[in-house]
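Shown here is a partial selection of chains from the complex, left in place.
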């Protein structure tokens, strides 16, 4: 099980406001059924690696579907095979919960 | 005002568990007095750019102070000069709060 963070950024939009895109990307994420959390800098999703790659592929496509011409996507994957990892777990581990 | 995400990863540790490092980095962050939030993939901090760079410098140093020999740090900064941005604001904007 892995944790992925993804940030999808349309480039060359005339506006500096992106919440329309973020809102559409959240819908694409919700449709996957995977646990996810929105942060100030991206979205964090929990799943097995193939599911996460498929989510990344879908979310990256959203701005193109909305008419954009260039999209920059940053992905970080933390994949552990020695133990199960879940969304929220690292935070709890640090906070001693 | 800008938002920074920072992930500091010690390399070449014999253990795959990092919560000791993360806990020390949280203390370094708390000491700065800046608003911050821990996520599953890093820490998000709000502040002006010079303060954020100074935080990045301090947090990156933590694993070295604990005896590590190699540290990999990933930083993303979203800096807006057209409006004030605050931690939690993007999430609220998407959720329509």
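All chains are identified by letter, namely A and B, in their written order; residue positions are counted from 1 within each chain.
The rule is simple: a contact is a pair of C-beta atoms (placed from the backbone, for glycine too) under 8 Å apart; a residue touches a chain by one contact, two chains touch by 3 or more.
Note that the structure is predicted; figures quoted are calculated from it, not measured.
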Total copies in the full assembly, please; the file places 2 of them. 4
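The criterion applied here is as follows: only the chains that are shown with their structure count from here on.
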For copies subunit A and subunit B, the superposing rotation on Cα atoms, rounded to the nearest 5 degrees, equals 180
Between subunit A and subunit B, what is the separation of their C-alpha centroids in Å? 18
With touch defined as at the start, can you tell me which subunit B residues reach subunit A in the complex? 3, 5, 7, 16, 19, 22-23, 26, 37-42, 44, 74, 76, 78, 80, 82, 87-91, 93-95
